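The chains shown are only part of the set, and none of them has been moved.
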Amino acid sequence: MIKEGELVLFCTEEGRSYLVEVGKRNFQTHRDSFALEELIGKPFGTVITGKRGERAFVLRPTVYDFLMKLRRVTQIIYPKDIGYILLRLDVGPGKTVLECGTGSGSLLIAFAHAVGESGRVITYEKEERFQKVARENLSRFGLAERVIFKGEAQESFEEEEEADAVFLDLKTPWDLLPAAWKALKGGAPLGVLLPTANQVSETLKALEKLPFAGTEVLEILIRFYKTNPERFRPEDRMVGHTAYLLFTRKIKEVPHEGN
Amino acid sequence: MIKEGELVLFCTEEGRSYLVEVGKRNFQTHRDSFALEELIGKPFGTVITGKRGERAFVLRPTVYDFLMKLRRVTQIIYPKDIGYILLRLDVGPGKTVLECGTGSGSLLIAFAHAVGESGRVITYEKEERFQKVARENLSRFGLAERVIFKGEAQESFEEEEEADAVFLDLKTPWDLLPAAWKALKGGAPLGVLLPTANQVSETLKALEKLPFAGTEVLEILIRFYKTNPERFRPEDRMVGHTAYLLFTRKIKEVPHEGN
Amino acid sequence: MIKEGELVLFCTEEGRSYLVEVGKRNFQTHRDSFALEELIGKPFGTVITGKRGERAFVLRPTVYDFLMKLRRVTQIIYPKDIGYILLRLDVGPGKTVLECGTGSGSLLIAFAHAVGESGRVITYEKEERFQKVARENLSRFGLAERVIFKGEAQESFEEEEEADAVFLDLKTPWDLLPAAWKALKGGAPLGVLLPTANQVSETLKALEKLPFAGTEVLEILIRFYKTNPERFRPEDRMVGHTAYLLFTRKIKEVPHEGN
């Protein structure tokens, strides 16, 4: 049942959607005005009709919805990449995940959701204004308690052999590879987000001298399709690039034949 | 610490990997023989040397590792798709997920891992031999307790308004859309895996008459890169297709303008 | 040497380009004004400076440039597809190519350029206003003499065993497959442009009963990269879809095992 004060995904029939707090007020779209009070006590999925007859339906927001509606102050990490990162870093209930930097907190929200109440996420970010936005984004989704915010990571993280997974999303991730190694448990996965090919090369070079193994680099592409069953075809335009992803695993000695 | 009887990911330096149970025996690769007993009590990430001097390192298997090593009796769902499915279906700690059919259990393992101890997965599969393999795969990874196996779903599922998410992976998913609708909680997400464009069209047509909304169809492509930092470039060959993915949400009334 | 009255590609240093006729007049960009007369007698590649100091360079327009600057009244066929179509249809000097329909004439221009003075292109188009635009586009590039315009193709083309290649770009190409067969020389290639998966299925079904062989269906994707050498990476957005392409070859009997 939808409660007063609850955050819901409000979707109009023409395809727009909004994160809206339910309360005793009207919600105004560009086409109509909806009395949100009607929703209280109704189940999710309910269809609501505006004053001019427009219809909308109300959904319980998923992590995905929330990621799409996030307040953004930086380039965010996209769901196509986040899903795969969660899987490769083995993020699940009870895990301890370390992330640097926080940015707007998109990946952070997905981490915090996936580790559950018994897990925790430590996130490093030098820019205070990004921290602030990420905190707000987290709180809005009720996940703030699972997250520990820290400032700039200089040459190392405070954690040692504590992290089940580490993720690096900063301009020069190669500087923090030794720090990531220290923070990781033995055999645990490291992920790195790298927008440019030059950054990938730089990171691969740095990894060659460090005790990591099984390194893979990849990119994920997502292609949406038009949903007309009589004219099934991909959308005309798509996202061409977000970032390359690098995954590797901490081992105890530098391998002879590279990572 | 690695324990006797534990399942580990055993990776040779030339790039092969195996899921191996640690015990008082030798493990034979095509190049060397390794005394697994040496590993007991060592941390994950340990490097072990074989009798002929070959080296290998030992990792704690992640869900991803396990998916790559699964015993397969059907076409499996791949990690590139699984990561995204988990995110879109909002699968996390404590959730109840319903899946039909089970197949070899690849997606099932990911679901069971993500819902944690407080969640559960209900999986329908008419072929008993697939059920058997999926059960074995789950047990090997210690996830069997979170899963309820059921036989063929005729026209409906036994669950009503119970599922936080439903996923359909069968030849004619359009037959089970009304069943999926019943099983889902209000506003909850449905995912469908569709290998062919014809199946997508058929499913989209069936959805038009049902109370679902926000339908999206997409495909995920993954492109691996060679890891030589001086010669960074994509791999020569890649997977060209696994399946189209369709996502939609249960609402209470059939929308006027289609899904 | 650039001559008066010649059509040139006029490119400003900030990256805009225009097809411009050289003459005794000024050319106005949104930033500056350029005396085109200065160009007369200069070689292509010349850099010209405007009244406010902006610079531009002047190129001899290639077919590609012309395709990008075409006057469009329909969806055009894109260079990524055109290059591959030319190759698959074996279009070269001296060939006779038949096309239906003309549209804005983008593929037509590429055909007319490739067949040279000794070749010819026959193009069918029922809409007179498209014909008119295509003619203008061709004339502007000096290729009109190689092209024969015809009206609607009802059930057949006037040509019989004359075409070295046929290309179909219309809504229901399956209606004209027998006509294409008749028009083609023995063993010659047919190409079909199909925006939707449903159209591909329909065309493949129709082909099964006709004497064509070696059928292939494919799509071409082009991905542009940013050209900063220190930050090499794909563009953020790309074209997600134009059309599927189908290629097959005329043979004398219906094959037993399908096309």
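All chains are identified by letter, namely A, B and C, in their written order; residue positions are counted from 1 within each chain.
Rule of thumb we're sticking to: a residue touches a chain if its C-beta (ideal position, glycine included) is under 8 Å from a C-beta of that chain, and two chains touch if they have at least 3 such contacts.
All of these numbers come straight from a predicted model, not from anything done at the bench.
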With 3 copies placed, total copies in this complex: 4
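Definition applied: only the chains that are shown with their structure count from here on.
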Arrangement of touching chains [line / ring / star / complete / other]: complete
Distance between the centres, which are taken as Cα means, of chain C and chain B, whole angstrom: 45
Distance from chain B to chain A - Cα centre to Cα centre, in angstrom: 20
Chain B, residues touching no fewer than two other chains: 197, 200-201
For the chain B and chain C complex, residues of the former touching the latter: 197-198, 200-201
Touching residues on chain B, where the partner in the complex is chain A: 9, 11, 13-14, 17, 43-47, 55, 57-60, 62-64, 79-80, 82-90, 92-94, 110, 113-118, 185-189, 197, 200-202, 204-205, 208, 211, 213-230, 232, 244, 249-253, 255-259
Chain C contact footprint on chain A (complex, rising order): 195-198, 223-224, 230-241
